[in-house]
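Take a look at the structure set out below.
The other protein chains are all here in position, but one chain of the complex has been omitted.
So that you can tell them apart, the chains are marked A and B in the order they are listed, and the count of residues begins at 1 in each.
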Amino acid sequence: MKLGVCYYPEHWPENVWVDDARRMAEMGLSRVRIGEFAWSRIEPEPGRYDWGWLDRAIETLHRQGLGIILGTPTATPPKWLVDRMPDMVALDEDGRPRGFGSRRHYCFSHQGYQAECDRIVMALAERYGEHPGIVAWQTDNEYGCHDSAVSYSPAAAEAFRYWLANRYETIGALNEAWGNVFWSMEYRTFAEIDLPNLTVTEANPAHWLDFRRFSSDQVVRFNRRQANILRACSPGRDIIHNFMGFFTQFDHHAVGADLDVASWDSYPLGFLEQFWFSEEEKRSYLRQGHPDIAAFHHDLYRGCQKHGRWSVMEQQPGPVNWARFNPAPLPGMVRLWTLEAMAHGAEMVSYFRWRQFPKAQEQMHAGLLRPDSVEDVGGGEARQAAADIAAIGDAGPPPKSVALLFDYAGDWVTQIQPQGRGFSALRMAFDYYSALRQCGFDVDIISPQADFAGYRMLIIPCCPIIGADVVERLRAFDGPVLIGPRSGSKTTNLSIPAELAPGGLQQLIPLKVTRVESLRDGVEEQGEGFAISRWLEHVESNLEPEIRLSNGRGIVWREGSVRYLAGHLDAALLRDVIGLMAGDADMVVEDLPSGVRTRRAGMLRFAFNYGTQAQQLSVPEGAELLLGSARIEAAGVTVWRE
Amino acid sequence: MKLGVCYYPEHWPENVWVDDARRMAEMGLSRVRIGEFAWSRIEPEPGRYDWGWLDRAIETLHRQGLGIILGTPTATPPKWLVDRMPDMVALDEDGRPRGFGSRRHYCFSHQGYQAECDRIVMALAERYGEHPGIVAWQTDNEYGCHDSAVSYSPAAAEAFRYWLANRYETIGALNEAWGNVFWSMEYRTFAEIDLPNLTVTEANPAHWLDFRRFSSDQVVRFNRRQANILRACSPGRDIIHNFMGFFTQFDHHAVGADLDVASWDSYPLGFLEQFWFSEEEKRSYLRQGHPDIAAFHHDLYRGCQKHGRWSVMEQQPGPVNWARFNPAPLPGMVRLWTLEAMAHGAEMVSYFRWRQFPKAQEQMHAGLLRPDSVEDVGGGEARQAAADIAAIGDAGPPPKSVALLFDYAGDWVTQIQPQGRGFSALRMAFDYYSALRQCGFDVDIISPQADFAGYRMLIIPCCPIIGADVVERLRAFDGPVLIGPRSGSKTTNLSIPAELAPGGLQQLIPLKVTRVESLRDGVEEQGEGFAISRWLEHVESNLEPEIRLSNGRGIVWREGSVRYLAGHLDAALLRDVIGLMAGDADMVVEDLPSGVRTRRAGMLRFAFNYGTQAQQLSVPEGAELLLGSARIEAAGVTVWRE
Partner (left out) sequence: MKLGVCYYPEHWPENVWVDDARRMAEMGLSRVRIGEFAWSRIEPEPGRYDWGWLDRAIETLHRQGLGIILGTPTATPPKWLVDRMPDMVALDEDGRPRGFGSRRHYCFSHQGYQAECDRIVMALAERYGEHPGIVAWQTDNEYGCHDSAVSYSPAAAEAFRYWLANRYETIGALNEAWGNVFWSMEYRTFAEIDLPNLTVTEANPAHWLDFRRFSSDQVVRFNRRQANILRACSPGRDIIHNFMGFFTQFDHHAVGADLDVASWDSYPLGFLEQFWFSEEEKRSYLRQGHPDIAAFHHDLYRGCQKHGRWSVMEQQPGPVNWARFNPAPLPGMVRLWTLEAMAHGAEMVSYFRWRQFPKAQEQMHAGLLRPDSVEDVGGGEARQAAADIAAIGDAGPPPKSVALLFDYAGDWVTQIQPQGRGFSALRMAFDYYSALRQCGFDVDIISPQADFAGYRMLIIPCCPIIGADVVERLRAFDGPVLIGPRSGSKTTNLSIPAELAPGGLQQLIPLKVTRVESLRDGVEEQGEGFAISRWLEHVESNLEPEIRLSNGRGIVWREGSVRYLAGHLDAALLRDVIGLMAGDADMVVEDLPSGVRTRRAGMLRFAFNYGTQAQQLSVPEGAELLLGSARIEAAGVTVWRE
């Protein structure tokens, strides 16, 4: 695995570039990402390009042997461009223009802006496409960051109408699909359709779902235009985009289909603070991040590229500036995160950023160097990680073991129609992932469209929309299948299937969900040694339940090796059910120490201690230790060959 | 009492209508409400009516002996109409148009839309007014739902100025009444007056109160226009509107004056979740609703029709979709709610809806049938309720016992000027109502304008504005009167009366409120065995307090049979005070088991168990049991003849 760093030569005097490059190489880095926010320097005035500084920066880095990932600067169009086409900005859900002064101030549907992007990408690609220093391209930056994948602009409305006409062909078909007879929402022409925001009460969920699909498609199309230009002008270079954490505003499988390498930006501490984790988890993992945050995304984004090629484009190197609270990583965590990416098969981990920039929005975001150019803690840990990587050698391919199905449209469904506040298919996927990993399993998070062959177990935490083709392939799967609540509960157009939930999955297990209940926080339905909360389904079936609530209601249903969960299980019961399935699959459930996680890579097994206490690992007798020891310290990493 | 159901033939293929109608009748239903959201089907294009389907639907239902309540479709104007007059939509408090895509997207003050409503109502009334199947009309649907009774549109501003000119005649009178000299808010002409939203800090409370009065009057006027057309064209049919729960955006007494039957939409579980109830209440009554929610509205809306004619137009039949959390009713609750409405004198309970519609906004809202047409739990309970109603026979007239005064303008006052966060006249009314009912009393909730004759006790939880005529009638009342805090504290124009609070009520009890305190949550003033929270008044009087705080300050004041409460009493003290009054009135206070409520109807007494445990009732010796037994199960109903 290679190490890299994000670098902004335009922020620093030219005379430090060469020293920076030298220090990067010396630290063990071999990749450097540049350029993705530099439009105002590349084209300071309309049509006047200033290539000189970039030529020199690329040359300087290249001379130190660094492979350059060049970003297209389309996430930050300069002010002169916005002033020329003021309607290029997105409108927010309240209808307010999202103005210039930070970044991502564009609407994916604005044709004028798309043309400008073609132009600047083409200019870059033509100039540097065949430069030997350029090893890859990054398209734009963090599509959708700051809620920017969705826009309520006139341009979006226009494009949405066109998209709908394409999808439904006749307005009657759309009215029928959405059920617009309800509340007299019927349209006579596609031109009558507005965006679903600013309605009196909630808009039709089918209207929302199509708008979310459309918005995702606009991102895919936007990315594809850049990818096509870059491929044409820069043969042999990887096309990469950097995804974000816990972010589902567009279909990453679809964007990933146009990429050579999927990458993501890993900020475990910031994500812990900003997402759904409990107060207790936020305190316990304050300086480490929840032990499954990084791995979840590694395994998710690996599944977004057809050959499983993926990287970490931005790795948190110290405190960041953007969470509500911003503590420093525990010493060792930057190295741990780096090696964990390796364990999951990353091609590269690139730190964000080289040197903390003392100005502007991210001045409180640490780098590998301090603003005064002294090496910061993260720099030292990167150096150590480079040595460790060399010591470990090649990690071997990721194993195929457990597949967990996650579908972006499914998450849109639960966002649009949570039915119980906070219900989230993404969170369900994370919870199931975490439970599996605590059992010592290696998990691939895959699209329902992906190939199931080779997996020993399939887990569907919550996929509301399951196509007939997927049902077919699930039936063909030879191994335990776990189906979580709400799976199969909706048709493509977000309606209830004629045969009720779980829809086509009834071909796997003969039961019907006749009623659902969402339960307020603090309400639990008790079973023996477990409790159900948040979500409870009433099931009609000739089957006998495998596990019941104390009141007799079935909660786990089984037909052969297929199980259906009629509620949101607590961790204890989820672990039990995984244990039952593992038994079916001849897999051994481990009981990892608290805060410890592991990952296999080829013949290697990596262990990571996210806790603040040392723990004892069960390293098999005779295993060859490549790193660390069976006693694993806080923030420690142990690697052995099995 | 009749049972009915809300039905949407336009949602289903015509070939199922006849079977649906047959099954309704078979279930014990004799009423069916239709049509209230069907404008886009009745008039698919401007001026082109399509009556065929509706003719056939009415005929099909009629043939099964079902009496039809036909709704006017004005809550859901079709898109073509909005596109023709885009300014017909309301503006929200932030000034944003409330767009098409759900329902209620109209401003009550828009004259063009009013004319369109006249036209469509006239068309319906002329076609079906004398059809023998039509037994009643519902005007529009849930006026004000989704905050829609109030609009900040130019049309509203214009109408408001006209309304003010009518009320005050001269701008000087308005300036004087509002106290506009304060902060130089004086106007020179009515044309200068804006709506009270979007001011720098809060607008003049008198400005707000008049705007709320105006907004309410616009609803009254809107409803009256429809009622007049329907009365003219459809003689002998009842005019009904369906009110909502805990909703005060317009004066329901005033709208009720134009109705033959007041009805409301009863969703006990949704209301429990969405309103002010404590976490503990929300958990205890999770699947039953708070035991006073349904009854409170029964007794409130009965008082909104001059002959006490009322119905439940929509009865929750299972889980709904619109609360934060949506659990299922405890088995038996749908039947319990039905019979409780009977006990309170309803003419009809109509379930919402016949069959769960698998598409659009309410697809997660249960019906009597599942989406697959199988009878759902609620269907079975409706069938049982029909049998029970037949078994009980005629219930006899509601008793006149305790009258609780509630005034919509009073609630607007506490909304506009809570003085302590969360203070609400509506909630005060509910709390007092609940306390009275736990004593076993039957309560009528009446307007201060209603006749007090025949009542044994009068309760005024919180009526800030009390007219001189009401004071006069209160003085003439011969029985205990309880006056809660803030009553009489404001003039008609929301100013402090010259004689201070309780204003004219000082003619009933000689005391003055010289100062008020609102107390933050968690702060209590202690008395012996009770505590005061939220609100505390300093009273000046020559009377001796009847009950004092531990610090000596008077909290309950008495003059003859009139009592004044100088604060927000806890449940214990409120019960004590009711006990004192009951003693004065020779009424017996009962101590009902937890979760149990009762209601008398003629010679019958109904008991309802909202708890999750069985309870023992004190059924008098020799009473004839018509339903259930003295041991009342969870969700149980017992009825006896006294």
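Rule of thumb we're sticking to: a contact is a pair of C-beta atoms (placed from the backbone, for glycine too) under 8 Å apart; a residue touches a chain by one contact, two chains touch by 3 or more.
Computed from a predicted model, the values in this text were never measured in an experiment.
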item: Touch with the omitted chain, as defined above, among B:179, B:308 or B:593; value: B:179
item: Of A:60, A:76, A:215 or A:266, the one touching the omitted chain in the full complex; value: A:76
item: Residue among A:158, A:176, A:202 or A:362 touching the omitted chain; value: A:362
item: Sole contact to the chain not displayed, among B:18, B:516 or B:543; value: B:516
item: Candidates A:328, A:531, A:585 or A:627 - the one touching the absent chain; value: A:328
item: Contacts of chain A with the absent chain, listed as residue ranges; value: 8, 10-11, 37-41, 44-45, 73, 76-80, 83, 90, 94, 96-105, 145-146, 148, 273, 279, 282-283, 286, 318-319, 321, 324-328, 356-364, 366, 370-372, 374, 376-377
item: Residues in chain B touching the chain absent from view; value: 94-95, 178-188, 192, 194, 196-207, 417, 419-421, 493, 495-500, 514-520, 522-523, 538
